[in-house]
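If you scroll down you'll find the structure; I have some questions about it.
Certain chains of the assembly are absent from this excerpt, and the rest are unmoved.
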Amino acid sequence: MLHLVNKSPFERNTLEACLKRATKGSSILLYEDAVYAALQGTTLAAAMAQAAKTHEIYVLTPDLTARGLDAASVLDGVRPVDYDGFVDLTADKGTVQSWL
Amino acid sequence: MSVESDNSAEPKVKRFMYVNRKAPHGTVYALEVLEMVLISAMFEQDVHLTFLDDGVFQIKKGQNPSVLEMKDFSKTYRALDGYGIEKVFVEKESMEERGLSQDDLIIPVEIIGREELGALMESMDVVLSA
Amino acid sequence: MKYAILVNEGPFNHQASDSAYQFAKSALQKGHEVLRVFFYYDGVLNGTKHSAPQADDRNIVKRWSELGKDYHLDLAVCVAAGLRRGITEEVVAPGFRITGLGQLVEAGIDADRTIVFGD
């Protein structure tokens, strides 16, 4: 299963809501403003690094680039993908759930 | 995993889930999801309705949005059963965090734990959220 | 794969319509099929022909129309949500059509994957 999260974890509860329910080993793609959750050095970095141990966490690179961020600023264990990779994830991981 | 499409003559029955995470009235989502659920009942699919996080407030008893001249759609939840929508789940933890119990709800529901809800989501073919 | 795409939000205010467009374009270019793009909630606002953004910005409505034309996409605007918000036959943009909510459920049944873009 693939979970989609698109909101900043500093502003909304959607990433937290997703992590509470997503089963171990399921995949989570962070895109739009949710890419801020993938950054090193924030107050959420430790929790995200932990989450990356139990879930496959991906981040959408064009949404990073748009916001002045790059793969180098992303936490270890979070995997950058572009839109082709986004499409591949939806094909490969089964049902897709958007956390809105 | 999703049911792959095929060309057999049998009608396809998929596991649909409508995920309600938002409070009613502050936004229109609760109302328009409900309209979607009613329509979907006509397609004889395996429909699941879940209320979690602030979505549990959607089925709180005693709502009266007419004081704000807003549409009172909360009664429609009681009609779901008549439309054959019988699989209605509410997450236990979400209710507890908000100080709600089953007595506060408009309709009888199945109360499930957070972990169980995650597994249920995992078993769906189509998940529609708003 | 056969995709159904649901767009919950209008153009500009939220990135949802942009993301749905980029996703649909990538999926189509990779050879996947998009059975239907369904516009619901404020998503119906993507279907107005009167949108005229500044010249240095993307034209979200026109871009959907063009993608629809290039790939023979079904761009379906919900009639009930559209009526609430003033998206009716008078204002609907080329390539979009106004239809019932049942078409979203049908697309969900027929598609291998349903992807929701929202707020």
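Every chain is named by a letter (A, B and C) in the order it is written, and numbering of its residues begins at 1.
Here is the rule we go by: a residue touches a chain if its C-beta (ideal position, glycine included) is under 8 Å from a C-beta of that chain, and two chains touch if they have at least 3 such contacts.
This one's a predicted model, so the numbers in the text were calculated from it and none came from an experiment.
Only one copy of each distinct protein chain is drawn here, although the full complex in this structure file has the stoichiometry A x2, B x2, C x2.
Operating definition for what follows: only the chains that are shown with their structure count from here on.
Contact with two or more other chains is made by residues 2, 126-127, 129-130 of chain B. Each of residues 8, 112-114, 116, 118 in chain C touches at least two other chains.
Touching chain C in their complex are the following residues of chain A: 4, 6, 31-33, 62, 83-84, 86-87, 90-91, 95-96, 98, 100. Contact residues on chain A toward chain B in their complex (touch as defined above): 1, 13, 17, 20-23, 26, 94-100.
By the touch criterion given at the top, residues 2, 6, 8, 40-41, 80-81, 100-102, 104-106, 108-114, 116, 118 of chain C touch chain B in their complex.
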